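Missing here: one protein chain of the complex. Every other protein chain is in place.
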Amino acid sequence: MKRSWIIAPAVVAAAMLGVATSSVAAERTVKIAGFGAKSGVVRSFGVNTEAVMRAAADHINKGGGVKLGDGATGKIEVTFDDDRCNAEEGISVLRRIAGTDAVVAVGPTCSNVAEPLFGILQKKVGDAGDSGVQMPIFTDTAIKGGLAKISDWAFRNVPNESEMYQKLFAWIKAEHGELKTVYGGVEEDFAHSRFTWHKVMKVRAPEAGFEVVGESKWLLNDTNFATQVREMKKAKADIVAISAHPFTTCGVLKEMQRQRVKPKLLVGLTSSSSLETLQGCAKQAEGIIIPTSFAPVTPAAKVAADLSAEKGGSADLHSAAAWEIMMVLKGVIETSGVTAKPDTVQDDRRKIRDGLAALKETEGLLGTIQRTAEGEAIKPYVYVHAKGGSWAVLHDPGS
Amino acid sequence: MEFIDIVLSISDGVLFGTTYALIGIGFTMIFGVMHKINLAYAATSIGGAYVSWAISTLVPLPAILVFLISAIAAGVIGWLVYLCCFRLVPLDTPLTTLLATVGMLIFIDEVVVHETDGMPQPYPAIFDDVFFEFGEFGLRGDLLFIFVLSFAAMLVLLYLLYRTRLGIATRAVAQQPMAAQLCGISIERTNASTFVITGMLGGLAGAMIGASVGVLSPLLTLPVTVKGLIVTVIGGLGSIPGAIIAGLMVGAFENLFLALRGVTERDMYVMLLLFLFLTFRPGGLFHRSALRD
Partner (left out) sequence: MDFLLGLTQLIGVHTILGLSAYVVLLTGQVTIAQAGFFGIGAYIAAMLTTLAGWHIVPAMLVGASVAGVVACIVGFPALRVKGLMLVVATTAFGEFVRLFWFNFDYQIAKGEIMVGPEGGEGFKQIRYFPENGWTTGDVALFIWVILIAIMLALWWMDRSRAGAVLRAVGEDELAAQSVGINLTATKVTAFAVGGFIAGIGGGIYAHYTTHIEHANFSVLLATFAIAYPILGGLTNVTGTLFAVVFIQGILVEGLRFMGDWRNLLFGALIVVAMNVRPRGLIDERVVMIVGRAFSTRKGRADA
């Protein structure tokens, strides 16, 4: 008993220091630190992102690695930490990463972690009076709108929902001129879904000529939707737009079936275009249309999806962004003269930040991605719909 | 807001409240026998439902059998909870068992997350396509089934408690552990059997919750725990009929506030009402053990 008291802290201390004292590698390695939720209900985000990052790193290394600023070649090494989708733990993880020789961080998966995390970064680059952390972060999953502008060090490669839903509603108007009204359903206490309904769908639908006739709200872990669906039934809207994650999306769809609410068209939240929705309620979700920035429709996208599956994760609209991020980072590392030596870590980070900030467009899995001055992306996307238990591409606005 | 809407909301709430009632019965029984809170109880219930789901993905089974497996699995988990959190811990430290069960709750939840990646899983249901309609008024068949089931469960429990040797032992231990021991009743065996029985009831409740929602998710555990505790105290600690009535009431009030004030304020009013209720009627509806803790 007593001995364990001496051993336990020693083990911990060793484990903590272990990160800092990495052995000297024979070959130069470029470390990219991924992090995200691998615990709790959103574990699948972290699992997928990690698998995609590792698959992308293998893919790059097999192709000869990256060319460094002084002519040497480097191999990419990926680490991945769990932040439990918790703000404090995310901050801890970022500080831990900042203490290693990782040149760039990829993550987090949760918007409620991303927001405080970007807050502790230096706001304006080069501002000596700002003691924030100086570490470039490139986000793949946390999707809540407009976060990258919090700091000059934050970049994101997430779909621009505002643009996607604008085009989606316009397309629906053009295809189905007879549809007039939209009714919204929103998961009110989840940052992302709430934002997407109130600030995206509800704004974009009237612009396309639809009339929003009402909205129902529920909470993330609600299980009974009878009252909300009754409101929905009364509105008799042509289109029902549901801004919610798979768990409650399925609950609402099942209740709609029960109360025989059959809108002419269903629109869903980007995040619900994943396996989870189909696993939970394929039958009820049949026909739901969702804009998504990933579908294995191009050869590059198929390769990414296959390699990621080999690593035990699925490339979906969130995690596929991590593949694109890895490819973009390879390019930035090569063009900005990163040397990946132990004594140039801070310089390398600054070079990568500046390189990312200078990008105007990047190559994505579905086509060219535009980058904004705020560090956000405008990604190409397709409309998918649930059909016979899987997601099928309905329309490609880019073609 | 028309009158019929409010009636419909409340009737939906009452029916959905039966799942709260089932969980409340388990909490209240453990409390009645051991005077301890088992915060891992809702996790046990959902855990049982997950085990049955896992088995049903391997072999296709009729829904009734899946529910039965859930009950058995949760009985086993309940016994494990007893072993890990109560058996070895001194009985005079209530805070210790409280925290141990919190650890257990987190553990069970994380095992589920680990196995499913936290993704919602479809759970079979019976009578879920039955929907009774009387003009504008409608009732869900599956919830009516749960309603009947929870009354059946209550009757079985009351029979067990008042008509069997096990029940006599359980009540003896609940009332006077020392005297019960002197009469040759094994306190440990009685406590363990309480956990197994309530665990089985919980497994049934977990299955019913899964069936009524249609999917299982680790998201269910925390709200079900909180609702279960609320139902237990409103009903009056240790009172099984109290738990049932309280479950229905919580469901009704929840839906009433939802219909009147919207979802963002719903829980705020429910919590305020609960706080006031406990302040003015600290013993719960069925005032049996007001000043015992």
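In order of appearance the chains are A and B, and numbering begins at 1 in each one.
Just so it is clear, a contact is a pair of C-beta atoms (placed from the backbone, for glycine too) under 8 Å apart; a residue touches a chain by one contact, two chains touch by 3 or more.
Just so it is clear, the structure is predicted and the values come from calculations on it, not from any experiment.
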| item | value |
| --- | --- |
| Selected residue (touches chain absent from view) among A:105, A:137, A:150 or A:168 | A:150 |
| Selected residue (touches chain absent from view) among A:38, A:156, A:230 or A:371 | A:38 |
| Touch with the omitted chain, as defined above, among A:29, A:61, A:112 or A:259 | A:112 |
| Per the touch definition above, residue among A:78, A:191 or A:366 touching the missing chain | A:191 |
| Contacts of subunit B with the absent chain, listed as residue ranges | 31, 37, 84-85, 88-90, 93, 95-100, 102-111, 113-114, 222, 226, 229-230, 232-233, 237, 264-265, 267-268, 271-272, 274-276, 278-279, 282, 284, 291-293 |
| Contact set of subunit A toward the excluded chain (per top definition) | 1, 8-9, 11-12, 15-16, 18, 38-39, 81-82, 84, 87-89, 91-92, 95-96, 98-99, 112, 115-116, 119-120, 122-123, 129-133, 150, 188-189, 191, 194-195 |
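In this text, only the chains that are shown with their structure count from here on.
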| item | value |
| --- | --- |
| Subunit A to subunit B touching residues, read off their complex | 39-44, 47, 188-189, 217-224, 226-228, 230, 246-247, 250-251, 254, 258-259, 275-276, 279-281 |
| Residue numbers on subunit B that touch subunit A, as the complex places them | 5, 8-9, 12-13, 16, 110, 113-114, 117-122, 128, 131, 138, 140, 209, 212-215, 217-220, 222-223, 255, 258-259, 262-264, 267 |
